[in-house]
Each structure stands twice: as structure tokens, then as C-alpha cells.
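All protein chains but one are shown in place.
The chains carry the letters A and B, assigned in the order they are written, with residues numbered from 1 in each.
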Amino acid sequence: MTAVPTSFYLVLSALIFVIGAVGVLVRRNALIIFMCVELMMNAVNLTLIALADRFGRLDGQIFVFMVMAVAAAEVAVGLAIVMALVHHRDTTNVDEINLLKG
Amino acid sequence: MLDYAWLIFVPPLAALLVNAFFGRRLGKPAAGYLGAVAVGLSFLVALGIFFGLLGLPAEERSHTVTLWSWIHIGNFRPDFALLLDPLSSLMALVVTGVGFLIHVYSVEYMKLDDEHHQLDARRYARYFVFLNFFIVAMLILVLANNLVLLYLGWEGVGLASYLLIGFWFHKPSAADAGKKAFLVNRVGDFGMAVAIMLIFAAVGAQAGSLAFTDLYRVIQQSAPLLAGVASTVTLLLLLAATGKSAQIPLWVWLPDAMEGPTPVSALIHAATMVTAGVYMTVRMSPLFELAGNTLTWVAWVGALTALMAATIALTKTDLKRILAYSTISQLGYMFLGVGVGGYVAAMFHLTTHAFFKALLFLAAGSVMHALHGELDINKMGGLRAKLPTTYRTFLIGAAALAGFPLLSGFFSKDAILVATFEHHAYLLYAIGLVTALLTAVYSFKMVFVPFWGQPRDRKLFDHAHESPALMTLPLWVLAALSVVGGLVNLPFVATLEHWLEKLVALGPVGKPEHPALAVELALLAVSALVALGGIWLAYRAYVQQPDLAVRIRERIKPLHTLAANGYYFDWAYNKLVEGLWAFSRFLAGAVDQQSIDAAVNGLARAFGWLGSRTSRLETGLVSLYALSLFVGLVVVLGYFLATAIIGR
Partner (left out) sequence: MQLVLFFVLALLAVAGAVGVVLSKNAVYSALALLLNFAVLAVFYIMLNAQFLGVVQVIVYAGAIVVLFLFVIMLIGGQLAPDALTAGSRRPARVVALIAGLVALAGLAYGLVSGALAPQTGQVQGSGSVQAIGRVLFTDYLLPFELASVLLLVAMIGAVVLARKPTKS
């Protein structure tokens, strides 16, 4: 059974990361942007685990554990913000949230 | 005893301080008495200096009194020191003596203002503050032992002149006249400053104190040091002298200066300040002799000025204006004297001129006092009946001015003409003689028109009254001096010459040899004839046949216009100033506003524009910010990648 080369995982992870990044930049719906961010974080997780496996240490996995915890917290708070924003502005279009304009 | 010479400054200084702070409380005439007495005391000190010097043998009559070390920067160390020698003591006597008489006169005269109302006590006291200040500055000038201290006095009298000319400051003409005097003098002062700097540059090592005695020594022992700059320096000094002594080209301020109170005109613009230029040239005569050519310039400037001013005086009808132009003319004589090496003659004339010109001005003031400020001689007439004392003293003064035989002016003017003759400058002699004729004519025009004949303005005539004693007494004293002043330096007795000879016989020109007895007498006779001839001409023109003057004027109309307009000097200067203003406006507009301001403002605007453009980036769109971040990240990534590849 030939093992999958680590670099394959890394390239895949890079691909998913870039897809997520482009999504963040291109989409205007706040929720979808959020989802793309999650995508990016997962790609990073994949990288970490792949490398942890490659080097035979568990540190990468612990890192991923923390990332997951943080991601969970972030999603909770972030969605709360989005909800508040929608209550306030009645739109999820990030282009219309431009109070910083100047 | 001479070491106490500094006391000469104390009374006027003290008086001016007291009058400055307590003048109003002192009131009139106490403030005036204080000022006058102060100058009187200074005169006594001047006498003391004179007798002190007299007691010394002739070779040693040069005593320096150092009051304190003034400036000390490397080689440059002029001290606040006094040089007591025959020349400076003579000047000190004239300044304090005539000054005292004029102060006394002022006590009474200045009780009224220019509109013949009572002058308020504060202004009255202020007048004496300025006048005393002038005395102090003038004494510093004449007693200074070095060029820098002289310059201090020089500037000081300029300031006093400005303050006093513009004393009736509410009159725009007076204020302008003060400004004009100051500004025109500034041109000359600039020349003087540069000259001093050049001298210091040349001989700073040898004579860093710029003391006259040191400079004389340098000239005698190592002349080449100064020979290079001598021409430039002396020309600059001449420029300064023309400013202070109202010669061509800087004379235009003096006629306007008549806006000031009449005693001021007498003291500053006749007897003393305007003579500063003459004094300075005589003081620096060794340097002038070293330069050689400059003395010719001096003589010609003097002669031409004398002639020009005399012609202008003939066309004027304002009593003080005639006297002003006369002063310019007589100062020209003094310059002429200096230019031909007749230093003694020049100083002689300076002294006698101080007597009779001050007398004439004060007498004119007396006339003004009687006629409530009227100065137009065409409105006067027959005043000798109403103002006998004024008339008699004025007559004496005019006669002295005209060179009536045996009066002081006769001898002093003749001395200058003799010097010219000895110097073989026959053309200058001729100019001097013609000017003497004209002088006699306008002098007696001033006698005949206001004082003889019928009154032309009845109302003025009826109100006229003679002046009080405080004014007439100085008139008599000056009249007496105008008569006997000639004794100071009679031909062949030459007292003044002996007094001054050690001082001025330093250069190659030296003192001219005395002509033979016959020549001297002949020249004296010629001068007498000219004077008498001028008086007779005036009599014909202004008493016998009044229309003669008119006919002559018609005949020489263009010449008359030229003279009456002051040879268009003022017009030319006005054009120059206007040109400068136009240039200045151009600079303000094109250079300052349009170029510099535009550049600065333009820069500011450019930044504003840049800012408004870049603020477009602040869209408030977070997605845009994220995009920028990402692009930046890619760039950095690309950079590292690139270096890695290249490194391989």
C-alpha cells in the first residue's frame, strides 16, 4: 500500500485555502464569507495534521485541537455579530456596511 | 584739569532726564530755563577745556580722556574717549556757546505753538529734552577721539534732527520733512559706515581703536597701508558729509527741514549739525590728502552747491527758505575751502557763519513771532518801524552774510577765496566770487523787502510787536559776535590759523603759503567791491525799481524756473522713489504672491488633492481591505519564492 505523499495533502490544503480566500474576497454575503473563512481554517488544519503525521509527533494535532476550539468560539460570536448587524441594517451585504467610509 | 572734560556732558544729560520725567510738573518756563542753564554750564566747561589747552605748549595740545573701554572685539577696540585738541575745543565752544544763546531764545519763543496758541507744558518740556539731547550728541561727535564714537554722535544728531523737524508732528508736512531728512541722511550714513569698515579692514591691526591720533600716525609712518583704500574711503566720507551738510547730491532735506521750530533751524540746520560734515572732513583731512583726487571733488561739490543754492535762494519768497538755501550755499563755501586745502579758512567760516546765520534765523523767528507765523516776505514791508531791535540785528546778520567789509563774514569768506586763489584754482575762485555777489543780493533782498518800504499787508503790520527780552538779548549777543568775529582770524594776524596749524599741516598739500601782501589786499578789495556791488543791486531791484526784478525774471524765464524748482533734484528723487515703489510692488506681486505663495499654497493644494484621491481608498468596504491584504500577502509570497528560485 503506497502511502500518500505528504506533499499531496499539502497541495490539496493549499488549494482549499486559496478557494476559501477567493471566496472571502469575492462574495458579498456576510454568512458565505464566514463560511469561506471556516474553509480556510480547515485547510490549515489539514496541513497541520498532515505534517504531524509526517514527522510522527502529536504537536500538530494538539494545535488543530486548539484551532477547533477557537473556531467554535469564533463562529458563535461571529454569528451573533451578524445577527445584530442584520437587525440593525436589514442587509447581509457587506458592501452596505461601510460606516468606515471616508 | 582737562581730565574733567567729561563734565561737559553732565548738565545737558541731567537736564534732559529731569525734563523727560518731570517736565510737565516743572511747567513753562522752568523747564526751558533748566535746559538753557544746562547748556550754559556746558559752555563753561568748554571754556575750561579751551583754557586748559591754551596752557599747554603748542606741540602738546592733544589730550585724550578715556571714559571707559567701549567695544573690545579682537583688534576692534574703539573706546568711549574724548580727544581734546584745538579743533575739537573750537567746535565745542561754538556748539555750546551758540547753543546756549538759542536755548535762551527758545525759552520765550517756544511758549507758543506753530499756530500761535499756548503750547502745553509737556510738549514744551519735550522740546528741551530733544534740544539737550542734540547738544549731547553733537558734543559726542566733535569730542570723539575715534571714528566709531564720532559715528555714534553722527547718528545721534540725525535722530535729534528728525525729532525736532517733526516737532509739530500733527502737520503732515512737518512729519514728512522729518522722515525725508532722516532717510536722505541715511544714504550718507551708509557711506560713512562702509568707509569706517574699509579703514578698519586696512589698518585694523595698527589702529584698531580707530582713534584719530592713531590714524594720523599710521598715515605719517606707513601711508601705503591706507593708500589703497584712501580714494574709496574718502569718497564715501564725502558722501556722508554731503548728507549731513546738505551738499549736492543730498541737500534736498534741508529746505524741508524748515518745517521745524525756528530755533531748531537756527541751531541744527545752520550753526551746528550741518557743520558736522565740514568738521569730519577737516578731522580726516590727512586721509583726504593721501587720496589726492577726492579733495578736488570736495572743492567742486562745494563750489557748485554754493552757486546752485544761491541762485535758488534768489527765487524764493519764504523767509526761512531763503535762509535755508543760504545755509546750503555757505556750507558749500566751507567745502570749497576744505577742497583747496584751506582748512583753517573753512573752520573760520564755520565759526562766523554759526554766528550770523543763527542770528538771522532767530531774527526771522522774531519776525514770525510778531506776525503770527507769517513767512512770506511779499506780505511784509516797513517792519523796521515796528520791530526796531529785530531789524537792526537782522541787518547786521545780513551784512555779515553778504560780506560787508570788516564784518566777520567778510573776513571768513575772503579767507576761503584767498585759499582758492593760492591753490591756483581760478575757475573755482570765479565761481566763489559770483556766488558772493548773489549772496549779497539775496541777503539784502531779505532786508529791503520785509523791513523797508510800505507794508503790504496792513492787518499783519498793525498787529506786529517787538519780541520780549529773552528773545532779543541773544540776538544782540550774536550780532556783536557777527561784527567782531572777524578778529578771530584777521589776515596776517591769523590767530585761528596758529591755533589750528599743528593739526592740519599733515599732508603733502599742507597749508598754503601765504600770498604776497599786495595780492592779499587786492583780493580783499575785490571781495569788498563784490559785496557792496551786490547790496547796491539789491537796493536797485527791491527798493528803487521794484519792477526791475520782475523784468529780469521775465528775461531769464527758463533759468528762473529751473532755479525755482530746485534744479529738479526733488523731482528726480521722487521719480526714483516711485520707481523703487513700483519695483517693490512688482516683487510683492509677481515674486511674493504669485511665485512663492503660489508655490507654497500649491504644495498644500497638491497634498490636499493627493489626500482626497487617496481617501477614496477608505471605502469602508471591508472586502476591499481584505483584498488588499491578500494581494499584499501574495506579493510577499512571490518575493520569497523568487529569491528562493534565484538562490538555487
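What we mean here is this: a residue touches a chain if its C-beta (ideal position, glycine included) is under 8 Å from a C-beta of that chain, and two chains touch if they have at least 3 such contacts.
As the structure is a prediction and not an experimental result, all values here were calculated from the model.
Student: Which displayed chains make contact with the chain that has been left out?
Tutor: A, B
Student: For subunit B, which residues lie in contact with the unshown chain of the complex?
Tutor: Subunit B touches the missing chain through residues 623-624, 627, 630-631, 633-634, 637-638, 641, 644.
Student: Which subunit A residues would touch the chain omitted from the figure, given the whole complex?
Tutor: Within subunit A, the residues that touch the unshown chain are 1-12, 14-23, 25-29, 31-32, 34-36, 38-39, 42, 45-46, 49-50, 52-58, 61-62, 64-66, 68-77, 79-84, 86-87, 91-93, 95.
Here is the rule we use: only the chains that are shown with their structure count from here on.
Student: Based only on mean CA positions, could you tell me how far subunit A sits from subunit B in angstrom?
Tutor: Distance between chain centres: 96 Å.
Student: Spell out the part of subunit B that touches subunit A in their complex, as residue ranges.
Tutor: 615, 618-623, 626-627, 630
Student: Mind pulling up the subunit A residues that touch subunit B in the complex?
Tutor: So the residues of subunit A in touch with subunit B come to 21, 24-25, 28, 33, 94-95, 97-102.
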